[in-house]
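I am attaching a structure below and will ask some questions about it afterwards.
All protein chains of the complex are present and in place, except for one that has been dropped.
Now for subunit A:
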Amino acid sequence: MAAPLSVEVEFGGGAELLFDGVKKHQVTLPRQEEPWDIRNLLVWIKKNLLKERPELFIQGDSVRPGILVLINDADWELLGELDYQLQDQDSVLFISTLHGG
């Protein structure tokens, strides 16, 4: 049983183009049965924030390879990736690396 959570979801490196060009989103995740982990957050983002071409952001139940995920400025690899349990006031940043340099 998850309480409602207030989190900041941010997009960078070009990923913001899939979200109307808006980089920072302050979101409130509602109370629900399942816990709010990154897996469920992605489902929520796909349903509520993603404006176009979901295949450029999400692949299966995770992010497309080449999209980095930082939770409170730390690589999600250190925090359990999709299984990380979100806490109130967490900040999740998705940076796309999929473009020329």
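Of note:
The rule we apply is simple: contacts are C-beta pairs under 8 Å (C-beta built on N, C-alpha and C of every residue); 3 or more make two chains touch, one makes a residue touch a chain; residues count from 1.
The rule we apply is simple: contacts and distances are computed from a predicted model.
The chain that is not shown carries the UniProt protein name "Cytoplasmic tRNA 2-thiolation protein 1", picked from "Glucosamine-6-phosphate isomerase", "Cytoplasmic tRNA 2-thiolation protein 1", "PITH domain-containing protein" or "Globin domain-containing protein". In the full complex, subunit A contacts the hidden chain through residues 12-14, 17, 65-66, 68, 70, 73-75, 77-80, 95-101.
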